[in-house]
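All protein chains of the complex are present and in place, except for one that has been dropped.
Moving on, here comes subunit A:
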Amino acid sequence: MASFVPNESNSTLNGQQKVMYAKNSSGEFNRVNYGSSAEEFATLNAVNEYKELENEALIEIKNSISSPIKYFMYKNRMDLPTLCGFVNMFGFRVKRHLKMKYFLKLDDKILEKYAKAFDITLLELKSFKND
């Protein structure tokens, strides 16, 4: 019996197709192209979740609760442990820097680390405002 191979569109692949192993009618496995809309939905959900977190951060920045670091973290699709890895600091410290109150007191040396992790200039990070 041959395998069922999904042939749906998946916009997240930019027109490419991936391959999977499937049985042909004589029972041998071959590599075949497939497209999965379930995969597409799951990927887009993850992309949109980051967008939503980004937007929530923007509102929090406006209300002086969160710092621009939080916005750039989500914009770069990072979670806390990933950002910690890039700036080489402990989680509790980075978590503190996500708050506007502590962010305003940070010196340039530390801010530079974050700017580097986000691939932006120090000025871009320092002058980031959401009005």
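Keep in mind that, in the parts below, a residue touches a chain if its C-beta (ideal position, glycine included) is under 8 Å from a C-beta of that chain, and two chains touch if they have at least 3 such contacts; residues count from 1.
By definition in this document, contacts and distances are computed from a predicted model.
Of the candidates "Peptidase", "Cytochrome c domain-containing protein", "2-iminoacetate synthase" or "4Fe-4S dicluster domain-containing protein", the chain left out of this view carries the UniProt protein name "Peptidase". The chain not shown here touches subunit A at positions 3-4, 6, 11-14, 16-23, 27-29, 31, 34, 36, 38-39, 41-47, 49, 76-79, 81-82, 85-86, 88.
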